[in-house]
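Heads up, one of the protein chains got dropped from this complex, but the rest are sitting where they should.
Just so it is clear, A, B and C label the chains in written order, and each chain counts residues from 1 on its own.
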Amino acid sequence: MAAVNMVQALNMALRQEMEKNTSVTVMGEDVGRAGGVFRVTEGLFERFGGERVIDTPLSEAGIAGAAIGMAVCGLLPVAEIQFMGFIYGAFDQIINHAARLRNRSRGRFSCPIVIRTPYGAGIKALEIHSESTEALFAHIPGIKVVVPSGPYNAKGLLVSAIRDPDPVIFLEPTRLYRMIKEEVPEEPYSIPLGRGRKVKEGKALTLISWGSMLQRALKAAEGFSFDTDVIDLMSLSPWDEEMVLSSVKKTGRAVIVQEAPKTCGFASEVAATIAEEAIAYLRGPVLRVTAYDVVLPFSKLEEYYMPSIERIKNKIEEAMRY
Amino acid sequence: MAAVNMVQALNMALRQEMEKNTSVTVMGEDVGRAGGVFRVTEGLFERFGGERVIDTPLSEAGIAGAAIGMAVCGLLPVAEIQFMGFIYGAFDQIINHAARLRNRSRGRFSCPIVIRTPYGAGIKALEIHSESTEALFAHIPGIKVVVPSGPYNAKGLLVSAIRDPDPVIFLEPTRLYRMIKEEVPEEPYSIPLGRGRKVKEGKALTLISWGSMLQRALKAAEGFSFDTDVIDLMSLSPWDEEMVLSSVKKTGRAVIVQEAPKTCGFASEVAATIAEEAIAYLRGPVLRVTAYDVVLPFSKLEEYYMPSIERIKNKIEEAMRY
Amino acid sequence: MPEKTIGSFEIKRLEILDEEGNADKSIMPALSIEELKNLYEMMHLSRAFDERALSLQREGRLGTYASIRGQEAAQVASAFAAERTDWIFPSFRETGAQITAGYPMHMLFQYWSGDERGMKCPEELNIMPVCVPVGTHLPHAAGAAMALKIKGEKKAVLAYFGDGATSKGDFHEAFNIAGVFRAPAVFICQNNQWAISVPLSRQTAAATLAQKALAYGFEGIQVDGNDAFAVYKASKAAIEKAKAGGGPTFIECFTYRISDHTTADDSSRYRPAGELEQWKARDPIKRLRLYMEKEGIFSAEFQKQVEENAGKKINEAFHKMEEIGPPPVSDMFAYTYKEPSRREARQMRDFANGGS
Partner (left out) sequence: MPEKTIGSFEIKRLEILDEEGNADKSIMPALSIEELKNLYEMMHLSRAFDERALSLQREGRLGTYASIRGQEAAQVASAFAAERTDWIFPSFRETGAQITAGYPMHMLFQYWSGDERGMKCPEELNIMPVCVPVGTHLPHAAGAAMALKIKGEKKAVLAYFGDGATSKGDFHEAFNIAGVFRAPAVFICQNNQWAISVPLSRQTAAATLAQKALAYGFEGIQVDGNDAFAVYKASKAAIEKAKAGGGPTFIECFTYRISDHTTADDSSRYRPAGELEQWKARDPIKRLRLYMEKEGIFSAEFQKQVEENAGKKINEAFHKMEEIGPPPVSDMFAYTYKEPSRREARQMRDFANGGS
């Protein structure tokens, strides 16, 4: 068992699933010879050849749409959209087709595709390379949304996503790609979709996050003497309401940390669910730490935009005042 | 002052703004000679000619994108997307361009466009003609989202949207197009964006809705002896948090009614905001009445999907139990 | 050479059968008498279904319906050239192709009455559900064709769409991808001259739609879309080429939408006077009948039998759909995911308990 980063863990998951099932087919811009702009698909082209690792034209609607057609004809496409900011070209295909194919054909056809895409700020990238719009996908019935937060869960979640019978949007936090190393077993394993992960047990407050913000949330929690329940959602659609609600019923306090702008972000859904299902247990307000409701700035200012450890701490303190 | 339906009110607003300002330009599929599939642009082609009422090719990205370019060169495009279900082809243009042009050019360029589109279920239309995905737009900084609920506010809001210096997504509930008639003054008037409307004053409960669901919310409220504060949001981005919060602080109870599926809908944002800002005033949970988290059914079952007056009443009763 | 020619292209139009029913025998496709009769029967059946659907809609027994009148040759003769194992990706105005490819008619009635079960294609057929967002099914067709090629299955993909669809980005990305991967796809455009109220001249400045194939490095051809033989021949050739590894073909069927766009439309608002009459004279079914009469393979009795068969099948289909009745409401929760999520399961229970 080696300590690897998230890129390597994802690469391992892809390679192993491709070995296991010859229908699994990787496709996207620069995923072949170049191995992907973040090298997540490195070595796959050499190993599996150009019919299973397909460099496509620059064509997001075409990539998602062709993946749907390939799935209908028996392949299991894992498509890469080079950055989440470019996924909107494929939005219609995802929302009007991938999400609905099973339903509109009453199960005759289905769409077991995975769309992987790097997301999130913090790597000083160019414009439109840093957004975090997971909430747009979580609102759409018929697709699943998954966000790993480290190498270990990245591998297990990607394996589950590939094996899942429905379309999965798989969001990879660019900032974490090479930031953390973890022990990742060589053997294939899967982590169930729709379930969260208790990262830290505590009684005083429930801190909820996912993906790129999990590390910061954890760091913020560590700064206090009281015990915090820290939940990594990992899946946003479906999401583990049960874990969140039972924690909040225990702690009576909730802070949700998301990288996206506040209005209509996924944190709103978590907060709304708490307000609907666990209000009697709350000691104080359900607080959100989010980016501001502004256009994401270029790299010079992006650090001010992202929720900082400081801001998370402030909110935790505020919550503890009740 | 005549009693007119929403189609007529919208048509009046368009005609009057076009008369007032020669830069206002209507464009879209079938908006010209045919007057729009719902007849909202009827008579404008005859009156203003083909350079101001432009029938476009079948091209949603092209319509939104061209509107942006036209705005940059000094026109004020009011573009129609024939149904909201087809707006996703234009999503990238709206999110990556319209929403950001002012910011990315530091104010040198801006994007004063309006994108009108009919939305919502209840007219037994074909597939993909009935969705209600306002939350996707409300999450995006840089655009505004407006939803009229009757002829009078439809006219005043569309006038404001056209005059607004930023891009506005203007959602027209198809079910209400011809359902209600109201007295609508011939004189132009505007209703400010970002402000809600108190439809009914009450002390026991705050009932919040917008667009297509407002009528049902109102009908449900009428079924009770106690007094309900009924708020029609009218604008979802920005939205009138102040009105909602001050009402909830008064009543201590909140029910939000939306036509869209539950998860990550706009109701979640309203509920989250209440849970964050007014929790101390709440007597019970913040409740949501929404569509189910399923793919919207074809016409035979759509009535079961939409929140019914009955379901709204049930939730109101539930809220009153606290 | 300062300005040299680096590419020369020609776009052809294929016509075999004229309005009087005369066929150019030298290029006539190989069709047995049985096949000819079959083809005629399918075209008649498609029109009869269309007429019934229109009248059922008027009676309020179907929802909005999109008529195929005038496009019977373009739809039927192209699907007639396919094998049952080929894949078909229809748009929303493809009744003729669907019927010809064997799609059960009672399911078409279900679909047009607003019941998803009508889109559950029988296992033994490869016909995709109707695509409502214009042109957005074309990338699926390209991907399906890629998969068939990768898997080594000798099947072709037929994708149907209208002239309006050619303006969509999805059309472009699909054609481009199909070209790059030499996928076994046959793209069949029903150029019926109108996209609701928008005439072809407002849809594109190109003189023909067929020439759009040049942008993708594969062959495009225009055929007289009211000429069943031309449509059949071009389709057959394209399907065979696809299966032989020759890559995609674009066939522009030049035809006309005789009806309103749908039952919710009134085309007299925007169509120029006379155009309709002109095209009515080019009726595709009449043309085939005239040919068969000249060939001595058409009789009043045959016509009567064709009409009776069609009437009977359509009646049966309609009754079957009525017998089946409306879908169970619980279906609403059954197909969003393979397994309902916990939230969905709970909503299903709430719904069953009277709804909250």
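To be clear about the criterion, a residue touches a chain if its C-beta (ideal position, glycine included) is under 8 Å from a C-beta of that chain, and two chains touch if they have at least 3 such contacts.
Keep in mind the model is a prediction, meaning the values are calculated, not measured.
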Problem - Which displayed chains the unshown chain touches - result: A, B, C
Fill in the blank from the handout: Touching the hidden chain, out of C:T5, C:S32 or C:S268, is C:T5
Fill in the blank from the handout: Cross-chain touch to the chain not pictured, restricted to A:G69, A:G85, A:P173 or A:P238, is A:G85
Completion exercise
Of C:S46, C:Q222, C:S235 or C:T249, the residue touching the omitted chain is C:Q222
Practice task
For the chain that's not shown, point to the residue among B:E42, B:E172 or B:E241 touching it.
Solution key: B:E241
Completion exercise
Where subunit C meets the left-out chain, the residues are 1-16, 24, 26-27, 167-173, 176, 179-180, 182, 202-208, 210-212, 214-218, 222, 247
Practice task
With the missing chain put back, which residues of subunit A would touch it? List them for me.
Solution key: 29-30, 32-35, 37, 55-62, 85-86, 89, 124-129, 262-263, 289, 292-295, 297-302, 304-305, 308, 310-311, 314-315, 318
Exercise for the section: Can you list, in ascending order, the subunit B residues touching the missing chain? Expected result: 25, 51, 54, 56-57, 59, 61-62, 64-75, 77, 89, 92-93, 96-97, 101-110, 141-142, 144, 165-166, 194, 237-238, 241-242
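The rule is short, and it goes like this: only the chains that are shown with their structure count from here on.
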Problem - Length of the line joining the C-alpha centres of subunit A and subunit B, rounded to whole Å - result: 30
Handout entry: Averaged-CA centre spacing for the pair subunit C and subunit B, given as whole angstrom
Key = 36
Fill in the blank from the handout: Going by residue number, subunit B touches two or more other chains at 85-86, 89, 127-128, 263, 293-295
Problem - Per-residue overlap in subunit C, given as positions that touch at least 2 other chains - result: 116, 133, 136, 169-170, 331, 335-336, 341, 343-344
